[in-house]
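Notes follow once the structure below has been shown.
Excluded from the complex is one protein chain; the other protein chains are retained at their positions.
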Amino acid sequence: MPDRLIYLDHAATTPVRPEALEAMLPYFSEQYGNPSSIYRLAQEARKAVDEARQKGARILGCRPNEVIFTSGGTESDNTALKGVAFAARQWGTHIITSAIEHHAVLHTCQFLEKFGFQVTYLPVDGEGIVDLRELEAAITDQTVLVSIMYANNEMGAIQPIAEMGALIKSRSRALGRSIAFHTDAVQAAGALDLNVTRLGVDLLSLSAHKFYGPKGAGVLYLRRGTPFLPQQQGGSQERFRRAGTENTPGIVGTAVALELAVAEQEEVSRRLSGLRDRIIREVPRRVPDTRLNGHPTRRLPNNVNFSFEGVEGEPVLLGLDFAGICASSGSACTSASLEPSHVLTALGLSADLAHASLRLTLGRDNTEADVDYLLETLPGIVARLRALSPLARSAD
Amino acid sequence: MPDRLIYLDHAATTPVRPEALEAMLPYFSEQYGNPSSIYRLAQEARKAVDEARQKGARILGCRPNEVIFTSGGTESDNTALKGVAFAARQWGTHIITSAIEHHAVLHTCQFLEKFGFQVTYLPVDGEGIVDLRELEAAITDQTVLVSIMYANNEMGAIQPIAEMGALIKSRSRALGRSIAFHTDAVQAAGALDLNVTRLGVDLLSLSAHKFYGPKGAGVLYLRRGTPFLPQQQGGSQERFRRAGTENTPGIVGTAVALELAVAEQEEVSRRLSGLRDRIIREVPRRVPDTRLNGHPTRRLPNNVNFSFEGVEGEPVLLGLDFAGICASSGSACTSASLEPSHVLTALGLSADLAHASLRLTLGRDNTEADVDYLLETLPGIVARLRALSPLARSAD
Amino acid sequence: MASMYYSELALDHAESPRNVGVIQEADGIGVEMNPVCGDLLTLFIKVQDGHIADAKYQIRGCAGATAASSVLSELLIGASLEDAGRITFQSVLDALGGLPPSKLHSAALAEVALKKALAYYQSRGTR
Partner (left out) sequence: MASMYYSELALDHAESPRNVGVIQEADGIGVEMNPVCGDLLTLFIKVQDGHIADAKYQIRGCAGATAASSVLSELLIGASLEDAGRITFQSVLDALGGLPPSKLHSAALAEVALKKALAYYQSRGTR
């Protein structure tokens, strides 16, 4: 590997930040008690979990007992959708989501379709935004759940969640029945407002490893009174809403990382959106036939997504990897399912352009020098690959 | 807290052993890549996960791709039961389990009852063992799943899983249809044989924090060809059978801890069963009206479970905690559900005797000196509490 | 157990319960049992000049029940009958510095036993 390692794949995962790891360490082998036990050793763990819950509640602007700790974003999304759908199905079996959700939501919707639910997948415009009027039009008197992601993991588009929340609330009042509103905020944490009252959501998913917390840990916010059938049965943990011995270190690390991410949010976002905009401006100057995917401004401060015409994404990633740069692509050749990104095709991209995509997602450790290096490195890689191609404009 | 801390609650949880923690540490902040990414940073994580899977497979005697990493024993149990039940329901809707399963199995069965399944809860004899003939008699041509725990978490009774496996296979051959057999082996790891072929099981659950691995990590063995509907939808992780970004450190720690627990199994079991038998022999000599719960010999090498007539378990635990000893009880007053242990009542104990229970579960760090101290401390605590009681035999 | 923080004071009462025992010629006796968890409290009072001259009890139950009984006995000794009649589970909780939510029934146990002991005394007529 080259000496330098420039990590530009923070949407995939992030390193655990030192403050979080340090807070976690005592709970592996010293304060290892099971939080459900009554002796003092275990009550230390119980206290740590309770404090983490309070931190989470402060950030979400909710009651501590509306915070459920899970094993990650995928579990939070699954539990949110299945939990509401199965609890509410006597009132209706219609669910609304969008075409650009993470698979944790989309595949859960397909699972629910097997159980008799009908799902509307709202389209997005060419820049990745869901139209409020389409959402409004999709709501029927059978609708029990709307799940729209806050910010997209591939091309960073930010949805107008607060407006949607208000709309759903007013439609639901008009219909005289409650419609639960879930948002997958996995990519939003540390970048966007997470206050559940301002957002008007009833459920919200987070995943710790996306904000410098540990893998295998997540949060589900569940508003009191929302219809909910727990999806993991067993002991009485999490007030019976998510059974299983608490992952004390994971929970502690989640809370510490979330608190710090939110505290630094403004400053980090400002800095990263500067780097982002420089990449968005400079790469197309240096690489012909580059297309920016997603909305130019309503996008996450750390997200860049390009398609380079005529180039497969995977060898671009490998070329970058050789140069010490970590990035990702919506190409089928980088996914186990061998399908091109459903998000990029939902924007209207051809399969070819989806295969040709490159996602760069910045993080708190990235610097201007990293961007310099990227801008030096990337154009040559793309040019070299284009030169191999039978579709290349013949050089002369 | 007193200077000494004697932990006798290893069935509740165990500390992460140093070898496991050390193996985990690099994967938090250094080898933090998402195993699904294609650059080398991430492939280090992928390799670690693959190696952990191979270790697990060696111990279970199965193929690596029959090993699924989960978030713990509760998820493994839930996924096993729901995964099979929902996949097999076109062939039948009958499930057999036992009355003494962990809530992760029992409450999952109740969940499945809401979805139209019928569940038979096999009773146990006074020493906690399921009768093979009752199992045989319970199998009908509607039966799709049998789930019987390997070793009980409260009173340590060990079920004849291999015999059950053979029985189920022969009944299933006679019926000309497959019946999946799951065992909750959460308490068995590190004490009993885990070879899935010898056991004749199709699914098997483990929880890492019960064998000196991390909390929030578990294993589900799923035999190839077993009907199975995945229960966590999302990405392609775990070959689509359990979506969600892999908890790399948790997975690595699980495998290291499991491998060591199995390597040390014989020696540790021999030593702990010596300590166990000394407690079982000595406590009744020093504490009148003590009853041993569970089978005298077909029990886990580390498990002791007594009932002290006329004494509530909770203040015994507090008294022990004051003396620096961590233990647990099947008393309602130590459970969030305010119900006495369903396991002890299934043995035929009155609610009073279930409330009066004390569980001591030994672990690899316990010594003869710990047992000495327990034997010195416990009788006085019970005597003091009995002296308070309106039911005490009047002292004279 | 969701959240089981006994206060220091409650733990102290549970470990060293005050005034345990039987009053042989009690003026009031109250026996109360919690059918769910089997806690059993027997409360004895001795009345003199309209005041509780002595209070003793026997308890089988969890630490919360022992602490509640113990602190109740302290509240009672020396109290006027009128004041004793005003003691509720809340007085017991306050005197203990609280009990965990899952132990509130322990304080209720103490209140009911007291009500029964006072009723027993009243039913015998003042002497």
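Letters A, B and C mark the chains as written, and numbering starts fresh at 1 in each.
The rule is simple: a contact is a pair of C-beta atoms (placed from the backbone, for glycine too) under 8 Å apart; a residue touches a chain by one contact, two chains touch by 3 or more.
Note that the coordinates shown come from a computational prediction; the quantities given were computed from them, not determined experimentally.
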Omitted-chain contact residue, chosen from A:43, A:152, A:265 or A:334: A:334
Of B:14, B:36, B:159 or B:207, the residue in touch with the unshown chain: B:36
For the chain not shown, which residue from A:311, A:343, A:358 or A:371 touches it across the whole complex? A:311
Name every residue on subunit A in touch with the hidden partner chain. 310-312, 314-315, 318-319, 322, 331-336, 338, 340, 351-352, 355, 385, 387-392
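The rule we apply is simple: only the chains that are shown with their structure count from here on.
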Just the number, please: Cα centre separation of subunit B and subunit C in whole Å. 40
Could you please state the distance in Å, as a whole number, between where the Cα atoms of subunit A are centred and where those of subunit B are centred? 34
Quick check: what residues of subunit C touch more than one other chain, meaning two or more? 1-2
Shared-interface residues of subunit B (touching two or more other chains) are 314, 318, 334-336
